[in-house]
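The chains shown are only part of the set, and none of them has been moved.
Labels run A, B, C and D following the written order; every chain starts at residue 1.
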Amino acid sequence: MDQDQLRDVLERVARGAASTDQAAAELTALLRHMPFEDLGFARVDHHRAIRQGLPEVVFGAGKTPEQVAAIAERIVAAGQPLLVTRTDEAAYAAVAQVVSDAQFHRVAHIISRGARAAAGAGTILVAAAGTSDLPVAEEARVSAELLGNEVDALYDVGVAGLHRLLAERERIERARVIIAVAGMEGALPSVIGGLVGVPVIAVPTSVGYGASFGGLAALLGMLNSCAAGVAVVNIDNGFGAAAVASLINHPP
Amino acid sequence: MDQDQLRDVLERVARGAASTDQAAAELTALLRHMPFEDLGFARVDHHRAIRQGLPEVVFGAGKTPEQVAAIAERIVAAGQPLLVTRTDEAAYAAVAQVVSDAQFHRVAHIISRGARAAAGAGTILVAAAGTSDLPVAEEARVSAELLGNEVDALYDVGVAGLHRLLAERERIERARVIIAVAGMEGALPSVIGGLVGVPVIAVPTSVGYGASFGGLAALLGMLNSCAAGVAVVNIDNGFGAAAVASLINHPP
Amino acid sequence: MDQDQLRDVLERVARGAASTDQAAAELTALLRHMPFEDLGFARVDHHRAIRQGLPEVVFGAGKTPEQVAAIAERIVAAGQPLLVTRTDEAAYAAVAQVVSDAQFHRVAHIISRGARAAAGAGTILVAAAGTSDLPVAEEARVSAELLGNEVDALYDVGVAGLHRLLAERERIERARVIIAVAGMEGALPSVIGGLVGVPVIAVPTSVGYGASFGGLAALLGMLNSCAAGVAVVNIDNGFGAAAVASLINHPP
Amino acid sequence: MDQDQLRDVLERVARGAASTDQAAAELTALLRHMPFEDLGFARVDHHRAIRQGLPEVVFGAGKTPEQVAAIAERIVAAGQPLLVTRTDEAAYAAVAQVVSDAQFHRVAHIISRGARAAAGAGTILVAAAGTSDLPVAEEARVSAELLGNEVDALYDVGVAGLHRLLAERERIERARVIIAVAGMEGALPSVIGGLVGVPVIAVPTSVGYGASFGGLAALLGMLNSCAAGVAVVNIDNGFGAAAVASLINHPP
C-alpha cells in the first residue's frame, strides 16, 4: 500500500464517495494485499526486485521438476527475469516445456531466462583456488552476470603457488568487489584481502577430503581470516556470494 | 617501489651515473624495502591504508600493555590514525603515556586517536537484536565511525517483537549497508535482509547459553540465512563487520 | 491390574474360594500381565492409547516390509487405529495384503487406517517456511489429523519475505497450537512465537546445504529462539510435533 | 492500531473534522506507533501480555545491574508484573532501590514483583532427576507460578532408581503438563513420556562432566526420545519450559 492508494481512499471518504465502513474495509484489505501469488506449495514473490534489489530466485534443490516448472512459468508470466539455482537436466527439461527460451548453464547448475542489464558501478571478480572449485565459482559467475554485473573470472590461483595469483595482480586490483572461492584450507580470501582495498566475499567449498569435513575447514578458515574486509557466505553458496556482490556493485 | 623510483635508477644507469652492479643492488634493495617497521615482536605496516583502504588496526587481545603502547607510538609517529580493538583499561593507561590524546571507548573496548573524515557514499546502520549484544554492536559502530563513515544505530530490535523492528523501517531503508548484530538464534539478518536492497553484514554474538555454544547457533543461522544479500563475519567480530561495511561504503 | 481385579482376588480369598497360595500366584500373574503382544521381533502395545492418549505408532524406518505388515495386522486385529510413519511403497504393498483398506499418504510417507474423531479443543496450524520443507510438514499435518485434530496448513511463509507471513496473521492467531517447520536458519518459530499467545512446536528440517549440517543449524536456531513459548522436536520429526500438539489440543 | 482508532480517523474525515492530509499523517503515525518504550539500550514491550499471553520477561544475564533496574522500573511503572531471570544479588540490590517490594528467589536466580493469578486449566508438574538439577528446576517452578499456574514439584527421581519415580505415579498422572528436568543422559522425559498422556516439556541441564559436554548429551537424548509427546527447550532453560507449559495450561 503506497501513499497514493491511502490518499485515494481518504479522498473518497472526504467527498462522500465512500462510507467509513467501506473505507475501513478497503484499507484493511490493502494492508493485507501482498504482491505474491499463491501456488499452494509456493508463494511467488513478484515484487522482490523492487523491495530488495534482487529478483525472486528459485532454489531448485528439493523441488520436483514439476514444481520448478510451475514456479518458472509464473515468474516469466509476470515479466520477471528467471533464475533457478541448484537445479539439473530434469528440471530444465520440464521448464523448457513452458518457457521455451530458457537457458541451462551446465557447470553452474542454473536455469535462466533474461538478465538484468549490467548497470553495476564496476566489475565483480570471481577468483577460485582450484579446478575442483569450478562448479561453485561458475554458480557465482553466472548468477552475478544475470543479476546485471560485469564479471571477470580467475581460476586455479590457490595460495600454494603464490606466483600464479601475484601474476594477475592487475586484474585483481581492478575489481569493485571480489568473490573468492576455495576449498581445503580456504586461505585464498585472506591473501587476496591483504592485497586489495575492496570487499572480499569468501565462499568456502566442500572440495577436499578427510578433515575438510564437507567444507567446514574452509568455512572456519575464512571466518577467522586475519585480513580485514572479508565476509563469508555458506559452504558452496556461489549464488549467495553473487547476490551480496551485486548489491555492493549496485548502489541504491 | 613505484615506477618513478624504477625510472630514476634506470636513468642514472643510462647516463652513467650508476654502474650496473650498483643499480642491481639498488633495485634489489628497493624490491626488498617494504613499508613496514620491525619492532622485533611486531612488524608495523604503515602503508596499509594506501594498499587496502583501511589503516593498520591493532588487535589488542593477547598483547601486553607494553606491546600495545609501543605499536601505538610507532603508528602515531608515522602520522597514521590509531585504532586498537579488543583492548582494556590497562592497555589504555600504557598508551596514554605515549599518545597523550588517545581516547578510550569503554563499551566498545577500543582505543583510538584521530579518524578518517566521513567520505562514505552513504550511511552504515548498526542494528542489534538485544541489549546484551551492545559491546559487539558498539565495537562495530565506533570502528565504522573511525574508518570514516556516517553511522546510525538501532538497538534491541530482535525478531521476537517484530513491531519494534518494523517501526523503524524508514531508518533501515535509508542505509547503504547494514550491520546486523545478534546472538541466540541470530535471525535478525534474515528478517532485515528480506526488507532491504542493500548488503547486510551479519555479526553473530556469543550472547546466549546452553545450546548457543558460544555463538555457534547464531553463526550457523546467519550462514544459512534464507535471505539473499547476507554475508557473515566471525562471532563477536564487530570490527570485522565495520571494515567490510566501510569498504562497501567507500567505492575505490 | 486395576482395583477391581485386585478386589476380586481378595474377595475370593475372604470367602474361601481361593487359597492364599493360589491368590499369591494370581496376583503375581496379574502384576506381570502386560497389555502387549510379543511377535518375537516386536512387542505390540495395544493399550498405549489408554495409557498415553496416543495410539501405538509404528516407526517404519529400519523395519522390513514383512515386519511392518505383521505389526500392522496385529494392531488392526486388536481394533486399534493404524499409523505407520517413515515408510514407503514397498511396505505399503506388504501392508495392503493384510490390511486391505490401509491408505498410503505419499508425500508424508505414512500408512494409515482409521483415525481418531476430531475432538481437539481447537485447531492445529502447520506452518512451513519453504516448498522443500513439505514432506516434513505433511508428515505433521497427516499425523495430526489421524490423531483426531482439525488442522490448518500454511506453506512457503519463510521469514525472508515477511509479508507472506503477516498476510496470514488471522489464520495464525486462530490456532490453539502451532507447528512451525523450517530448514536453513530455522527462524520461522521465533517470528511466529513473537506474534501469538499459544505454544509453538518447532520442527527443524534437514533442508539446506553446506553449513546447515543436516538440519543442525535450524535445530540450534530453534533451541535458542528468543521468543518465549517455543519448544523443539528432533530434526525432520513431523510426527513428533503432531503428537505433542495433539496432546496440547486434547486436554486430559 | 485497533479498528476503533481507524474508524475514528475515518469518521473525522467523513464529517470534515480532519483533512485527508492530516488523516494520512495520523494513520501513518498510528501504524508506526508501537506499544514499546525506548530506553536507548532497550525497548520495553508493555503490550506483550496482550499479544503473547506472557508478560515481557527480562533476561538478566549480560545486563548491568543499572540496566536491569531501569528496565524493571519502567515495567512496574506501566503496571506490568515483573519477572527477571538469570539474575543475581547485585541486580536485586539495584532493583530494590527502585522497586521496593521486589522479591529475590535465590535458588532460581529470579527477581519478581506481583504474579498473574493462577487461572490455568490444571497443574504443572516439575520433575527433576537429581539434586544438582535444582537451580534449573526451581527456575521453572518459580517462573510457572509467577505466570499464573498451580505447580507441583518432584525432585531426585532419576531413572537409575525407577522405584522413586514409580512411587509418585499418582502425582505424575494428575498434571496437565509436565516439565522434566535432567542432566547426564537426560532419560527422565522418555520414561515419564511413556507413562502419561499429557505433553512433556524436557529441559536438559548442564549437570554432568566429561562427555556430557555442557548438557549436549542430555539435549541430544531428549531430542531423540523414543516416547511420543516430548518437546525440548534449550539447555538449562527453566523459564523457557515454564513459558511453554503455561501457554499449554492457559487455553486462549
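One rule holds in what follows: contacts are C-beta pairs under 8 Å (C-beta built on N, C-alpha and C of every residue); 3 or more make two chains touch, one makes a residue touch a chain.
In this text the structure is predicted, and so the values were computed from the model without any measurement.
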Given 4 displayed copies, the complete homo-oligomer in this file holds a copy count of 8
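The working rule: only the chains that are shown with their structure count from here on.
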If chain centres are mean C-alpha positions, then the most distant from chain C is chain B
Check: interface with higher C-beta contact count, A-C vs C-D, is C-D
Rounded to the nearest Å, the gap between Cα centres of chain B and chain C is 50
Whole-Å distance, C-alpha centre of chain A to that of chain C, is 38
Dist(centroid_CA(chain C), centroid_CA(chain D)) in Å evaluates to 26
Check: chain C positions touching at least 2 other chains come out as 130, 161, 193-195, 210-213, 223-224, 228
Per the touch rule, the chain C residues reaching chain D in their complex are 51-54, 57, 121-122, 176-177, 193-199, 201, 219, 223-224, 228-235, 239-241, 243-244, 247-248, 251-252
So, in the complex, the side of chain A touching chain D is made of residues 3, 6-7, 10-11, 13-14, 16, 19-20, 23-24, 27-28
In their shared complex, chain A is touched by residues of chain C numbered 130-132, 134, 155-157, 161, 163-164, 166-167, 207, 209-213
